[in-house]
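Excluded from the complex is one protein chain; the other protein chains are retained at their positions.
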Amino acid sequence: MDDLLLNQFLLLGAVLFCIGVYGVLARRNAVLVLMSIELILNAVNINLIAFGAFWGSITGSVFALFVIAIAAAEVGVGLAIVLLIYRNRRSVDLDDVAEMKG
Amino acid sequence: MLASLWQQLSDSPVPIDSVDLAWAGLAPVMILIGGALLILAVDSLVPRRLRPGSYALATVLLAAGAMVAAVPLWQRVQDAERGPFATAAGAIMVDGFSVFATFVILSAVILAALSFDGWLRREEMDGAEPYVLMLLSASGGVMMASANDLIVMFLGLEILSIAVYVLAAMHLRKITSQEAGVKYFVLGAFSSAFFLYGIALIYGGTGSTNLVRIATYLSATVLGDSGLVLAGLALLLVGFGFKVAAAPFHFWAPDVYQGAPTPSVAWMASGVKVAGFAGLLRVFYLAFSTYRLDWQPVIFVLAVLTMLVGSVLAVVQTDVKRMLAYSSINHAGFILVAVQAATAAGVQAALFYLAAYTFMVAGSFGVIAVVSRKGDIGTSLDDYRGLSRDRPVVAFAFALLLLAQAGVPLTSGFFAKFYVITAAIEAGSSTLAIIAMITAVISSYVYLRIIVAMYGAGDDVPAPRTIPLPAAAGLALVISLTVTMSVGVFPGTLASLAERATPVLIPESDPGAVDPSGVPPGP
Partner (left out) sequence: MLDLVWLVPALPLAGFLILVVLGRRMGEPGAGWLATAMCGGAFVASAIVMAGLIGEQGENRRHLLTLFEWMKVGGFRVEVGFLADPLSITMALFITGIGTLIHLYSISYMHGDPKFSKFFIYMNLFVFSMLMLVLGSNMLVTFLGWEGVGACSYLLIAFWFSKDANASAGKKAFVTNRIGDWGFMCAMFLTFATVGSLDYSVVLEQAPLIAPATATAIALLLFLGACGKSAQLPLFVWLPDAMAGPTPVSALIHAATMVTAGVYLMTRVSPILTQSYDWAPSIIAWVGVITALFAATIALAQTDIKKVLAYSTVSQLGFMFLAIGSGAYVAAIFHMITHAFFKALLFLGAGSVIHGMHDEQDMRRMGNLKKYMPITAATFIVGWLAIAGVPPFAGFWSKDEILLSAYEKNPALWFVGLVTALLTAFYMSRQVFMVFFGEERWRDADHPDAPEPHESPWKMTLPLVVLAGLATMAGILNLPFGNRTHFLERWLEPVVGESEHTVTAAASAQIGLAALAVAGSLVGIAVAYRIYYQRKMEPVEPAIMAQGWKYDTSIAAFMGGPGREAFEATATFDGTVIDGAVNGVATLVRGSGVHLRKVQNGFVRTYALGVAVGVVALLAYFLSRVTF
């Protein structure tokens, strides 16, 4: 993979990453925030695979597989917590979850 | 089709490597994970409930067993002929550093488990899950401390974190516990994503995720600093900074500490922080020592911010858990001062501090767990008024632990701060040392406030109440106090252990033929 092609992948990754970060910062809905985090992880995966191809090593792809697995676990736990919140408050708005502060 | 695939595989000109594993080196992790799965299996297979306390006992025994398994490792890495070794294809490093951190993390597990037992019974939540989660989380922490590859580092971090998210949100009937869980989860996942992005960039910049190969690559290419690597470093720092609650990545800590079940907090404040710092030191001090001049100033600023936020904001709190949350941020800043030194003395000071701090803070939160009331409430400063009358021994022990956190001589806290400051001054960071000590003075006020509340008298002392002290929690208190005071009087043993716990980089996977000198650690 040459530099030019690599840069295009990296750019895609960076754009996805930024969208994800924006989503975490701007969205109040907990589920959407979770999805935004997933988006960031996928941006990382694109980067990893692109770099793997660039260096001609398998590490990037292996790492991407690990990330996919971890992301699944993370989202599982995250959704469970969000569900717990929903049961108690009938809302998944993160701005409602602000009892402790100061 | 499967057959053809099999055919292809077996005909493959490159045989699949079977990784050479030195199982002994992984024994502590294996014991933790295996034990956790065993407890889980027993819990779901045994039809009726076990005797209360058996899970806590099992956890303590497992952690102690892992410690026992780590003892020969320590002897081995200290042996001049055999020395530290890498295993699992160079992804795991067993050296004095990792074994030391393992011991500290396991101690935190024991203290938190002892604290959990009585607390869970009081909250009528007794079960296997908290212990399983904590054991898994500890296994992640041990992995981080011995990670020699960024993939393992990330895996360790996630195993550690995901379990702790659940531990924070565990209290089903307490609404702030869930709030703590969701806050910790969102921010934790957010910062882990940055961390991961950083790893990807470093992989892109150096072509490897192995710390040894990264270091070799970096020292070979001295021409200029790569933007990819630098950006990657910045993002790695975000991930570690979040785990250790360094400002400005500390926001979660006060809310989570306040809301989460108190024994979980004992674990978060001790074990999780140790793992975070162990990872931070391994990556920055070892692998990126060539970039020292780039990251030292950043750690400087982070340390100053962290210490200031931790001490100043602690002053205005009225909830004891929150006070200690901020004070633990201040402690993190102190350890960052040691990291900033980027010398062997700095690493040693950080390890000493972490070890001393683990016992202080786990003991302190253990006291809070005991003093709180059913529903995990009653942690405000007013709830501590008259404690010296209701539970004089607990109040006295808490006072000693708080004084240790303040860094009063004859406690381990004094020497922890002493070594950190000495290391900073030797490394030429006198400014940082002075700021550190000013914040120590500020936060000593906070500890004093709690002590005065416990020992104060007057009109605002509430009516006497009985505070049950479960035996296990008492044992945890005795252990933490004994360690805190004896290290305070005889710091030599722990200091010399920390001195021998140097992290090393060795590009070797075969434990049989290790060159003991290895690559010299850092500059």
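In order of appearance the chains are A and B, and numbering begins at 1 in each one.
Convention: contacts are C-beta pairs under 8 Å (C-beta built on N, C-alpha and C of every residue); 3 or more make two chains touch, one makes a residue touch a chain.
What you see is a predicted model, and the numbers here were worked out from it, not measured in a lab.
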Chain not shown, its touching partners among those shown: A, B
Option touching the unshown chain, where A:62, A:75 or A:100 are the choices: A:100
Option from B:74, B:217 or B:419 whose C-beta touches the chain left out: B:419
Given B:56, B:104, B:133 or B:235, the one touching the chain that is not displayed: B:235
Hidden partner chain, residues of subunit A it touches: 21, 24-26, 28, 94-95, 97-102
Residues in subunit B touching the chain absent from view: 182-183, 186-187, 190-191, 194, 224-227, 230-231, 233-235, 237-238, 241-242, 248-249, 251-252, 254-255, 294, 297-298, 309, 311-316, 344-345, 348, 408-410, 415, 419, 421-422, 425-426, 430, 433-434, 437-438, 440-442, 444-445, 448, 452, 455-458, 490-492, 495-496, 499
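Convention: only the chains that are shown with their structure count from here on.
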Residues on subunit A engaged by subunit B in the complex (per definition of touch): 10, 13, 17, 20, 24, 30, 33-34, 37, 40-41, 43-44, 47-48, 50-52, 54-55, 57, 59-60, 62-63, 66-67, 70, 73-74, 77-78, 80-82, 84-85, 88, 94, 97-102
Subunit A partner contacts - residues on subunit B that touch it in the complex: 151, 154-155, 158, 162, 165-166, 169, 172, 175-176, 178-183, 185-186, 189-190, 192-194, 196-197, 199-201, 203-204, 207-209, 254-255, 258-259, 316-317, 322
